[in-house]
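Just one protein chain is left out here, and the rest sit where they should.
Our next item is chain A:
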Amino acid sequence: MAGVGNRVLAGTDRALDLLRELPRLSLSNIRSNPKAFKRNKRGRGQHGGKKHGAGNKGSGQRQNFMRLGYETGNNPFYLRVPKEPYYKGHHIRREYPPISLMQLQTLIDTGRLDTSKPIDLTALCNTKLFQLSPFENQYGFQLTDEGLDNFKGRINIEVQYAPEQVIAAIEKNGGVITTAFYDAPSLIAMRDPMKFFASGTPIPKRQMPPENAVEYYTDPKNRGYLADPDLVALERFKLAQKYGYELPDLKKDPELLPMMLERKDPRQIFFGLNPGWLVNLKDKKIFEPEDEQLLEYYRS
């Protein structure tokens, strides 16, 4: 077979070519890489024998140690040195994995995101390119301003945090951006809807944001989902003036308008599905609660 014409044999081709000269690959002539498997070193006394690293007499050899941190009586380090507040409350702090506008544009260009439908956390997780772990205090995605200048997509997007310039970039292109809060159970349902529907639990109602997040999500400047829509419209206008672009009139495109205006209720998790409903994927049925108390609970 060797080299037809002046084809350069390199890498894989060379390896395959070499195989042609060698005996047939079989169960008796294969082996692993050196050091792939560690030998079990249980030699008696050979490696760490005699005193087995415990020294002579004393609490060490007798395996009767003092408690960790004890300094034989004097004030120990862990009591002597005061705590600094650097990590106080770190386990409660919310994290928002970033998605840059450049990534968003690439997703739109490659067809991984459907711009004819509103984009929310579920749509982003469905691309399987972004991982969200609510168990590690991740509460959603934030948009970053990388690729802001080249962003051209016209989208209705809902994220959990977006800075001012990102909001401006999206609205400049005739899009709509909202920031919304989702609690941990809602996030678990949202990031893998099929798995959630298969579990057979009714759709939960989304909880209100915690105290330190209420201010953010009620502020029209952040396009918060709890803010007054009229104030949001005013802020859109003000932002256009601040950054110096013409605010596109959404009404000019009547086909896209309903999609652009589509927003979720503060208690809603999925578009088109209300809290309390039970989705049966196998039989393709949706069940609603009839009980008064349940209805009142889910409506509140």
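Just so it is clear, a contact is a pair of C-beta atoms (placed from the backbone, for glycine too) under 8 Å apart; a residue touches a chain by one contact, two chains touch by 3 or more; residues count from 1.
As a working rule, contacts and distances are computed from a predicted model.
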Q: Given the options "Striatin N-terminal domain-containing protein", "Bardet-Biedl syndrome 12", "Large ribosomal subunit protein uL4m" or "Nuclear transport factor 2 like export factor 2", say which is the protein name UniProt records for the missing chain.
A: "Large ribosomal subunit protein uL4m"
Q | Candidates A:32, A:63, A:150 or A:293 - the one touching the absent chain | A | A:32
(Q) Even though one chain is hidden, which residues of chain A still touch it in the full complex? (A) 1, 4, 7, 11-13, 15-17, 19-20, 22, 24-27, 30-33, 36, 42, 127-129, 131, 133, 135
